[in-house]
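Just below is one structure, and these are the notes that go with it.
Removed: one protein chain of the complex. Kept in place: all other protein chains.
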Amino acid sequence: MMLISKSITAFGSLLLAHACYSAREHSTLQSFRAATSAALTSTPAAATSLPIDIAIETVVAILVILVGLVLGTSSLRPIQWREWAGKIEREGEDGFKDNNGEVNRDYMGNPFDFIEGRPNFVDIRKQRREFTEWVKSQGEQQK
Amino acid sequence: MAPSLIRSPVQLPPAEALATSQQAPVVLQSSPSTVSSSALGSLFSATEKPELWIQYENLILSCLRTGDDRAAQECHNRLVARFGNNDRVKALGGLIKEAQAQNNGELEKILKEYDQMLDENNTNLPIMKRRIALLRSMGRLSDAASALVQLLDFSPTDSEAWSELSDLYFSQGLYPQAIYAMEEVLILAPNAWNVHARLGELQYMAAAASGATSGSYQKQMAEAIKRFSRSIELCDDYLRGYYGLKLVTKRLLKDNTKPAKQTDDEDFSLPDPKTIERLNELATSKLAEIVRHSSAQDHGWRGYDAAEVAAARELLSEDAPSGIER
């Protein structure tokens, strides 16, 4: 997703830069011509209008960049509590990845997990015993 | 994939705890051993991220669990280097000592150290919590309970402590007290769906313990239904909530009790059997959906705990011996 968005944006920027350059060239050319023709006639007013192809290129470039940028926005999150909570439960980390496939930094899982997990009250010796038992049982399974 | 280091590792199953603690060398190597806290120093050295310290804390917990004391000590050293010996870091240091203690004598010594620290400053919350946990770990439950009550006396908004108290009472079989403490947690965090589900579970167990004949049975079952329903209301597709709801309604349907007298206790009487039937059907269909999607590893359904899904499948298969395997 990120790659598509980036390449679309890059392509659009290229178009826009080209359009910008063309417009600039056009206007210098116009003013040059106006300066030389001013000696003959006295109507430089028509010099401001832009050729239609440059105008179209500009608008298309903007639209292309727009699509690229919109595709690159991070995905929105549900604001209804139950949907948001359901997303956390159902999708876990999958639901909170940004476009690069990394989990968002502010994703905490269920923010109320600590109430049940109680990290400050952890009984570390019990956890250790349980872990060694688990390792043993794993070892037996493999035999 | 190893679980994120930002999240607390306490509740992880052993396999994932092992995976977490195996990340320790990588994290320790990739981050600088000291981070200067002065403004000038931070211009030249690596910038510090708040996540790093959370990572260290969680690494200490999971490394101690898996027996990797060296890495835990290293994490702790870095925390000390950054924050000095503040309360929280001290508590982590105590945790490491607890984990390495070989016999009861050493534990007593650690307990004395905690007491000493509390003498200097008797509102030192992290140390107080460690002391309570140690008391509980040594089997001195009543001491732990009284210390916990004392803690809650001056810090009544500590939801974690209320939850610990509830668990402590629950482990002693004191259901009404456990339920009361859990209700206090709910006051502090009214939208916590897991707390609602936990309270429902407590109510259900209390009802089951008192037996179908006792007077409070129906009331507690009704309350359990309400708690589970609220947890589902707060969280779509909440496996635990639906599981509990199914358990309660199934039992009620099996008892085939009529909502005998609806006179006492105005709003905590059982709903009529038809409603219970429908709740049961809803929970069954939802559980079946979750189990189906989750075992197929459908996109967007991978967040569930494998053990919980397995339990739900078992519950469903008890219900209907055929036809669930889809």
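First chain written, first letter: the chains are A and B, and each begins at residue 1.
Here is the rule we go by: a contact is a pair of C-beta atoms (placed from the backbone, for glycine too) under 8 Å apart; a residue touches a chain by one contact, two chains touch by 3 or more.
Keep this in mind: contacts and distances are computed from a predicted model.
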Note = Its UniProt record identifies the chain omitted here, from "ER membrane protein complex subunit 6", "GPI transamidase component PIG-T", "Vacuolar protein-sorting-associated protein 25" or "Glutamyl-tRNA(Gln) amidotransferase subunit B, mitochondrial", as "ER membrane protein complex subunit 6"
Ask   = For the chain left off this view, which of B:22, B:177 or B:191 is in contact with it?
value = B:191
Message = Give me the chain A residues in contact with the hidden chain, please.
response = 16, 19-20, 23-24, 27, 48, 50, 54-55, 58-59, 61-63, 65-67, 69-71, 73-84, 86, 106
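Operating definition for what follows: only the chains that are shown with their structure count from here on.
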Message = What's the distance between the Cα centroids of chain A and chain B, rounded to whole Å?
response = 36
Task = Would you mind writing out the residues of chain B in touch with chain A in their complex?
result = 4, 6-8, 10-11, 14-15, 17-18, 51, 61, 64-67, 91, 95, 98-99, 101, 126, 129-130, 132-133, 136-137, 159-161, 163-164, 167, 185, 189, 191-195, 198, 233-239, 299-304
Ask   = Within the complex, which stretch of chain A touches chain B?
value = 81-83, 85-95, 103, 105, 107-110, 112-128, 130-132, 134-135
